[in-house]
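As you look at this complex, bear in mind that one protein chain is not there, while each of the others sits in place.
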């Protein structure tokens, strides 16, 4: 079995394309602020994906430009967006009920760290003078059926963001199911980390970088989607 | 202070008129099934009362007749009703949130028994072979700002329905604030029962019938509305 | 995944023995009669049914009960003048009853859809319907702990669906539809009409399509 699917590490856009490809047709998806937003650029019309924005909408369209900008129509990042046919609006409690009730198929989030068992840290650096702000991060982390993380594997200082146990304050416990990084796609869960594919490196090279034991994902788990 | 406001006991319609007179202008009101429904016949347009029906509507109008009958527009008693201008529809959880959240000014209910401290029994005879059915009775009893009861003072057997402690299964604890009967209007609460007005009897005659100590209501409490 | 199916029989064909089935409606308003009839025909047994009532007359849910297909009812008002089939089964000890105050029933269904693990409510405190339940005083008021009511399937009736599965209802027929759609793992809606995607104003959608799995038009 050949784990490697790319000869080179993936840039942000290529990684977004990879995530988009893995989203099943007809899914309801929430894309977090930042890097995950790029995924929307690579969703194909035939995938028939419905985007949720937690400030109160299903059927969100692309970012609004020019005359289409409407201050009453924004996404969770407070960016003006557009409305697709079949959209619906609802209030904040109903909108978070969609997330919290487990109705979203996939939520894609950025992260500071993900632990071997899928704990997520993405809201707070823990710095003593930092003003904490959480927004919907904890709801997204605990609510969706699958939580995908998109991040670089290493910090600027070269430390792995996949860790044995998160040193940053947690967003959610055991919630992440898959981690898309520039160097590999990881599956996380109660049994630890497995690698679905490496991107421009071998599993052995990857293991050098990551301080938790890695194994190749089983063939069934390795199937995209 | 003259407690008596009527020379004779009141019939059901006169009692309904008395209740209707006591509802403050602009109130939101739920009228229970049975005798309380009669109150709607005596509400005046200038009172601007909005009726709630717990199956999902504010702004309920009179019972529908003839061509106005619409199977999709019924009240809590499953009787076809009409819609007044300014009405709104909502689902069951939103409708019960209106009650349970304390937003209704007054709810008028029938009762088997009311205790001196305002406990209500109106849903179950307690007979061992009875099939229990509660509907919205407990929500109405605990949710409205004021719970008015309408009932005859005495059972067919001549027993007082105002009691020291309910022998029937309770609907709610300490929830009733006022009891309209054919023979008197009572105020109930943590301090026991006081009589706002007698109807065709004296306080002394009333006390003969009721097995809990009665006192005349203070002048402020005695003011209608 | 949303499917538009041609017949009520096809819509309910996946309902298995032992399922918990929510059925919308209050009285006749909003009752999905055709879906209930199809459930009767499909043969599923040992059902737990969540409905405000426990069947009336000789139709719909009452027939399911009569035929012994319902193991348990979760409802607020089983006893009616014409609930003879339920009454008979109940008195014969052949059906289980979980009696729930109507507002608690609605809120428990809503909690299931919204991912709430349980909640405290004053409704029912101090009554026999709170016996055996956890209680506590909150802000000086006695309250009862109530848990979510989930379901495998919801059968509901709406007025119109669009191509994205969004639903609108009609008048008081809305009742349990929106909360049951959210609480069930699989929601089947019978509708009077289907319009193209975008045919319902996004401001007026009552049940977003995310809560709907199968739609069947009933003439």
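Letters A, B and C mark the chains in the order given here, with residues in each chain numbered from 1 onward.
Rule of thumb we're sticking to: a contact is a pair of C-beta atoms (placed from the backbone, for glycine too) under 8 Å apart; a residue touches a chain by one contact, two chains touch by 3 or more.
Predicted, not measured: the structure shown is a model, and the values here were computed from it.
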Option touching the unshown chain, where B:68, B:87 or B:154 are the choices: B:87
Residue, one of C:143, C:166 or C:214, that touches the chain absent here: C:143
Hidden-chain contact residue, picked from the options A:28, A:90 or A:180: A:90
Touch with the omitted chain, as defined above, among A:24, A:63 or A:173: A:173
Interface residues of chain A (partner: the chain not displayed): 53-57, 70-75, 78, 83, 89-93, 95-97, 99-100, 119, 124, 129-139, 142-143, 169-173
For chain C, the residues touching the chain missing from this view: 107, 111, 114-122, 138-139, 141, 143, 147, 168-171, 202-204
Footprint left on chain B by the chain that the document does not show: 25-26, 28, 50, 52, 57-59, 83, 85-90, 93, 96-104, 143
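Going forward, only the chains that are shown with their structure count from here on.
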Distance between the centres, which are taken as Cα means, of chain C and chain B, whole angstrom: 30
Centroid spacing, where centroids are CA-atom means, of chain A and chain C in whole angstrom: 34
Distance from the mean Cα position of chain B to that of chain A, given in whole angstrom: 55
Touching two or more other chains - residues of chain A: none
Where chain C touches two or more other chains, by residue: none
